[in-house]
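Note that one protein chain is taken out, while the other chains of the complex remain in position.
Take a look at subunit A:
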Amino acid sequence: MRRYLAGRLGQAVAVLWAAYTVSFLVLDLLPGDPVSAMAAGGLDQAAIEPAQIEALRREYGFDQPILVQYLNYLGRAVRGDFGNSVATGRPVTSTLADALPYTLQLTAAALVLAVVLGGAVALYATYTAHRWLRQLLMSLPSLGVSLPTFWIGLMLVQLLSFRLHLLPAFGNDGAASLILPAVTLAVPTGAMLAQLLAKSLLTTLDEPYVQTARAKGAGRTRVHLRHALRNAALPAFTMAGILVGNLMAGSVVVETVFSRNGVGRETVSAVTVQDIPVVQGVIVFGASTFVLANLAVDLIYPLLDPRIVVAAAQQRSTG
């Protein structure tokens, strides 16, 4: 188990390093010159003297060879220092850390909603004996993944805030302002989850052991929840990393729609002014949520399905 853990941790670190490298390649190498981009999009629109650009270039280390630059930046990033935002001058790490609680609130609420709603739709769609209801429920997820997230948000605001005056449309004060953004963010993720779960429930219900359970006289509900769901949930569970990544990406759009503070808003304003250090920090942050979610899945999975550890041990002994 300890070796399994060490291996997984090593993989996680490797992915983070690689994600940092990708963001470095994309942001610092692709456009001709990040300094002119910063100068053009930074604090003021006034023309900048060539001498100042030179100074900026020296300050950010762009006059050095690429490899030296990369190693310098990587060394600082490992210590949690992603440099300072070009637009505000504040350190990237504290900019993101200040915004993080709002985003965590939003994504956590959305995750709970997505799991509950998506799970309920998938369970009931595979449980009901009515053909029309099953088809209706089965078509909901594909509708959910086809609607633009920002549009769902705008429609909810229009209906519930402007017409019925039930919930606040914008901002982030209090639990009431969290409801609409969380629901909006939960729709695509819940729909994806429902699609996955329904598909794996349908395959599981055809398994011989489900027939055995039925033959032994277990009721329909019991077979569905205790026998089929427990096994069918596993494939959906392994997608947690992708779902969390989706939620993080969705929060960029949702926070913009509802004018909420958070990592997503910071990202959008950073991209708008081409604030490269902040964007780089956001990418590494996005990758680390994905990596952490996957790590959590890897650690919990053996508890849910003991076959995994056995298989891993066998692989090690043969390979």
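Going forward, a contact is a pair of C-beta atoms (placed from the backbone, for glycine too) under 8 Å apart; a residue touches a chain by one contact, two chains touch by 3 or more; residues count from 1.
Following the convention adopted for this analysis, contacts and distances are computed from a predicted model.
Of "Succinate--CoA ligase [ADP-forming] subunit beta", "PH (Pleckstrin Homology) domain-containing protein", "Zinc transport system ATP-binding protein" or "ABC transporter permease", only "ABC transporter permease" is the UniProt protein name of the chain excluded from the display.
For the options A:5, A:18 or A:166, the residue in contact with the chain missing from this view is A:18. In the full complex, the hidden chain is touched by subunit A at residues 15, 18-19, 22-23, 26-27, 30-31, 142-143, 145-151, 154-155, 157-158, 162, 169, 245-246, 248-250, 252-253, 256-257, 267-268, 270-272, 274, 276, 279-280, 282-283, 286-287, 290-291.
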